[in-house]
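Written below as structure tokens is the structure these notes are about.
With one protein chain removed, the remaining protein chains of the complex are shown where they sit.
Right after this comes subunit A.
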Amino acid sequence: MTQYFHVNIEEFINSWPSNFNISKMNKNICLILVSLFWFGCEEAFLGEDAPNSPTNNFEIFWNDFDQHYSLFEVRDIDWDQLYQTYRPQVTDELSNEELWEVMTTMVEHLDDSHTALYDGSNHYKSGYTLNAQSIAEFSAELLLSRYLENINEVKSEDELWYGNVKNKNIGYLYLGSMDGYNPSVIDEIIRIFENTEAIVLDIRQNTGGDDRYSARIAQAFSDGEHEIYSVQTRNGRGYNDFDEKKIYHTQFDSNNTYNKPVIVLTDRRTISAGEIFLLHLKAFDHVTQIGDTTAGDFSTVSNMRFLPNGWRYVYSIQKFLLPNGASLDGIGHVPDVYVKNTDSTIENGKDIVMEKAMDYLYSEYGVE
């Protein structure tokens, strides 16, 4: 390739008319300059590529977490100790499957489902066993067939539908994620629910999304402006290097708010922006959380990270703190009333979380 262009550049310069007043020396200078800058200098400038070996992939992976992961202190993780444990298991003779096993076992200690590893076909999330198990403990079909009526889906939003609880003056709203084009659609839904006695707000299996979306939806249930949490992003090599606290408050619009009883249903797969949504809701006196403890993964996920072997991964880069300085990372939102479905309750056609919500509304608020 270089030779091909080299010859052609030379031919090009030599083909100039002989009456050009350019000396042979000048031609040579031109030739050298063009050749020098055209070819081969990128490696000298960029440096050598990172080697694709199991040991180097492991080292990049471990060091990247070491320098950027935000929750070692909050989750009480001794990352150096994990290096001492797992690094000796990695040699350049390791197969991809064996390296996968070592790396996923190491980050399983983080118990943080915002830490994920992908190899192109397999997908691993740290501490995701209970979250995955909860998928079978929720059935939208069961809700629709047994408990709800007059269901409407809001097409502009991602997994947002609403209706009524059968034979009761109770509104029902399902939010499967915190993504969509127009979260202010919630104001219209609240107006539709104006004459209901209560609302069941179901965020089970909510996979998260945009924290701003969570804040806007929560505004529709707000009873005022409350300080709810602060966010800091890791910004240095030290495990305690974080940028300035950004403090968040609930939003409030007295003309567009529902302040009758609200029951919010949660499970282990209610995560991330879904949990941020709960941080807002739990600041309001008329909201009660019923169900299972949430995932306990609040941080924004990092940009996708890349390894020489083609694997990619993400991790947490922030810490969320309550106004009292406590963190719910690794803990989750503990419900006011704990109840959870099992595979068998769902298979037997009962959503006992939904039924508990009805019982609670009757016993606490007299809503039949």
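The rule is simple: a contact is a pair of C-beta atoms (placed from the backbone, for glycine too) under 8 Å apart; a residue touches a chain by one contact, two chains touch by 3 or more; residues count from 1.
Heads up, the rule we're going with is that contacts and distances are computed from a predicted model.
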item	value
Hidden subunit of the complex - UniProt protein name among "ABC transmembrane type-1 domain-containing protein", "Outer membrane protein beta-barrel domain-containing protein", "Tripartite tricarboxylate transporter TctB family protein" or "Cyclic nucleotide-binding domain-containing protein"	"Outer membrane protein beta-barrel domain-containing protein"
Hidden-chain contact residue, picked from the options A:T233, A:T257, A:S327 or A:T345	A:T233
Sites on subunit A contacted by the missing partner chain, in the whole complex	16-17, 19-22, 33-34, 37-38, 41-42, 45-47, 49-50, 52, 60, 64, 68, 70, 120, 211-212, 231, 233-237, 243, 246, 300, 302-310, 312, 317-318
